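All protein chains of the complex are present and in place, except for one that has been dropped.
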Amino acid sequence: MRLRAGLALALLCLLAPLARAIDAAPPLEDPVQQQRYIALIHELRCLKCQGENIADTPALFAQDIRRQVREMIMAGKSDHEIIDYFVERYGEIILLKPRWSAKNAWLWLAPGVFLVFGGFVAWRVVRARQALLETDTEDVA
Amino acid sequence: MRVNRFWLPLVGFLVLAGVFFVALKRAPTGGGERLVQSVLIGKPASAFTLPSVLDPAMPVSLADFKGRWVLLNVWATWCVECRAEHQVLLDVQREGKVAIVGLDYKDEDPAANEWLQRLGNPYDAVASDPEGRVALDYGVYGAPENFLIDPNGVIVHKHIGALTSEVWRRDFQSRVDGAS
Partner (left out) sequence: MLPELGQFALILAMLLAFAQAFFGIAGPARRNERWIAATAPAVAGQFVLTVFAFATLVYAFVHNDFTLRSVAGHSNSALPVYFRVAATWGHHEGSMLFWILVLSIWTVAVAAFSRRLPRAFQARVLGVLGVLSAGFLLFTLATSNPFERLDRLLPDGVDLNPVLQDFALTIHPPMLYVGYVGFSVAFAFACAAMLEGKLDQTWARWTRPWTTVAWMFLTVGIALGSWWAYYELGWGGWWAWDPVENAILMPWLLGTALIHSLAVTDKRGLFKSWTLLLAIGAFSFSLLATFLVRSGVLTSVHSFAADPGRGIFILSFLVVMIGGALALYVWRAPLLRSQAGFDLVSREAFLLYNNILLVIATFVIFGGNMAPFLSDILGLGSLSVGPPYFNPTFLVSMIPLLALVAIGMHARWKRGNLGESRRVLLVSLGTALVLGLAMAIGIYGLHDVRAPLGTLLGFWIILSSLVDPIDRLRRRLSLSAAVVGMTLAHVGLGLLTLGITTTESARVERDVALAPGQSAELGGYRFTFVKTEAAEGPNYDAVRADVQVSRGDRDVALLQPERRTYWVQQTALAEAALGVNFRRDLLATMGESLGKGAWSFRLQVRPLMSLLWLGAALMALGGLCAATDRRYRQAVRSTATDPLASPARAGSAVT
């Protein structure tokens, strides 16, 4: 029963976005603030839905979050403070972009580390193969 | 068997498989909505003052209930599961162990009043939160949600979803009884 309700809810959330105006409020006057607003609402997650962001969902919850973000921007809060505000109340699960912290560091460092390691592997392999060119007499078209 | 780099893929895979096994053993049955563990547990409940649903001129504050255990129930007339848990709330009210404070979430007062008249009012006080601002402060993202706040004003438990008598006994009443 739980499962069905949950699935129905999830389905509703999938469909709900299509049921209403997404962002009824007019854009912020200051374009920089508007940029920040757009960026932030794409980084926050709609917890009532399956992995959607706040920007593309009209669920009641998302509307409230957008209003809160807008008000905080206009009140002069920094992006950091706004993110903190939500994380304090909902936990890190409300972020679609993991925060930079000790436990998330691996997520953000991984690509760079992989690249460096990959480069190292490439260098080693190429060096070894270059050495083999001396003895490799095979004729390749 | 020399340990060389050829073992890496197999070992890596087995470690990953082990992790998945552990996860599956621990997983509760069913999917649907992922339960979000509240990060507010152990933190002081946010103070608020809102107009009462019954009479907008009367303010409802959490501070009014300091010194008592409080069940903060987030509900709405548009919420189907809230209807289901209403009877449980009435039962809890009868037991009288905790004060029940209702937070009417993103709702309309007339509808809320009609609901309470028709189904009974289990609340010691019921606050109107049509814009969901207080709810946001509590990390609420839907209805129904239930918070247990201790006499010192600290949130000790949160339950997402309808309150059943079993959940009440197991997660809420046990904590109230345990402390006294």
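Here the chain labels run A and B in written order, and each chain numbers its own residues starting at 1.
By definition in this document, a residue touches a chain if its C-beta (ideal position, glycine included) is under 8 Å from a C-beta of that chain, and two chains touch if they have at least 3 such contacts.
On a predicted model such as this, the values are computed, not experimentally measured, just so you know.
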{"item": "Hidden-chain contact residue, picked from the options A:31, A:76 or A:112", "value": "A:112"}
{"item": "Identified contact with the non-displayed chain, of B:22, B:80 or B:179", "value": "B:22"}
{"item": "Hidden partner chain, residues of chain B it touches", "value": "4, 6-7, 9-10, 13-14, 17, 19-27, 29-32, 34, 36-37, 39"}
{"item": "Where the missing chain touches chain A, by residue", "value": "3, 7, 10-12, 14-15, 17-24, 42-43, 45, 50-53, 56, 58, 91-98, 103-104, 106-108, 110-112, 114-115, 118, 121-122, 125-126, 129-136, 138, 140-141"}
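In the analysis below, only the chains that are shown with their structure count from here on.
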{"item": "Geometric centre distance via CA averages, chain B-chain A, whole Å", "value": "27"}
{"item": "Chain A residues touching chain B - in the complex, by the definition given at the top", "value": "2-7, 9-10, 47-48, 60-61, 64-65, 67-68, 87-91, 93"}
{"item": "For the chain B and chain A complex, residues of the former touching the latter", "value": "30-33, 36-40, 81, 106, 131-133, 135-139, 141-142"}
